[in-house]
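Note that one protein chain is taken out, while the other chains of the complex remain in position.
Up next is chain A:
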Amino acid sequence: MDSKIKHIDKSQFERIGLDKSDIKTVSGQNTSYWKDAFRRLSMNKAAIAALVIIIIITLFSIFVPAFSPYTISEQHLGHTYAPLGFRDPTDGHMHLFGTDSLGRDIFTRVWYGGRISLFISFSAVLINFIIGIIYGGISGYAGGVVDNIMMRIIEIINGIPYLIIVILLMMVLPAGTMTMVIAYATVGWTGMARLVRGQIMSLKEQDYVVAAKVMGARPARIITKHLLPNTLSVVIVNITLSIPSAIFTEAFLSYIGLGVPVPLASWGTLANEGSRVFQMYPSQLIIPAICISLTMLSFNLLGDGLRDALDPRLRK
């Protein structure tokens, strides 16, 4: 037996080596969760279009008021209610979206309004996010009595219609941009807190969290390193979808006369002003209306797209 084996010569063997092309076909490229999500999102045409629209609207809101030849309160009483694309032959004033009842340039005002509206909704949602994640994180992680009490508080806040609380707050606080943010953030965080709590509750039973606990990790570390990163995808989708509701609230409050004070303009106050002369000059309402609706639509589409991209359960 032994001699037979020794007979086999090394030259009879051939070294094949590692063929790189084979690896690719067998296992595919390595992708991280976020890369994969981004790839899925980029295949969703509606979501990408929405993202582009959001970026364009944000950039216009930032730069148009800064570079416009007019200020938001500059009045041109010589040509009030100018039509779209108006050009004054005498002094060469150009008004792309026309002017309003006081001859103020609507193009400048619309993008300035965008600044205010977007600022209010972004910061309100950011505050909601911070409060919600802390409140929901504590409630979900602590469980038991603490969780019970914290959830009952949310239940009571949710029992009162939020627009009524916001209206009451808006009346008490002095009119202004920050007031709007505060009023919305006072009641808006409950949804986020509930969502985070639910996620944390289910995540903390997972084996890897138990393992971390066994190894002696402190609760703060478990929450920040293990639990919160895993709720991130759901939270991002929720943030994207709550921006339209913040924009709506701002527009609604401005429309019933609780908006930012007069020299300022937001999309809601512009729509309110436009609605008074709507039957004669429809463009004055339609322009801010398009801005509000287009922004809300884009965030809704982007949110839907993100949910499809980030939720592993929806994958086919």
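The rule we apply is simple: a contact is a pair of C-beta atoms (placed from the backbone, for glycine too) under 8 Å apart; a residue touches a chain by one contact, two chains touch by 3 or more; residues count from 1.
By definition in this document, contacts and distances are computed from a predicted model.
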(message) For the chain not present in this complex, what protein name does its UniProt entry give, out of "Oligopeptide transport system permease protein OppB", "Signal transduction histidine-protein kinase/phosphatase MprB", "Sugar ABC transporter substrate-binding protein" or "Malonate decarboxylase acyl carrier protein"?
(response) "Oligopeptide transport system permease protein OppB"
(request) Identify the residue among A:41, A:127, A:142 or A:167 that touches the chain left out of the display. (result) A:167
(request) Please pick, from A:17, A:144, A:159 or A:216, the residue that touches the omitted chain in the full complex. (result) A:159
(message) Going by the contact rule already stated, which one of A:49, A:201 or A:297 would touch the omitted chain in the full complex?
(response) A:297
(request) Out of A:72, A:227, A:271 or A:306, point to the residue that touches the absent chain in the complete complex. (result) A:271
(request) Would you write out the residues of chain A that touch the absent chain, in ascending order? (result) 152, 155-156, 159-161, 163-165, 167-169, 171-172, 174, 244, 248, 251-252, 255-258, 271, 275, 278-279, 282, 285-286, 289, 292-293, 296-297, 300-301, 304
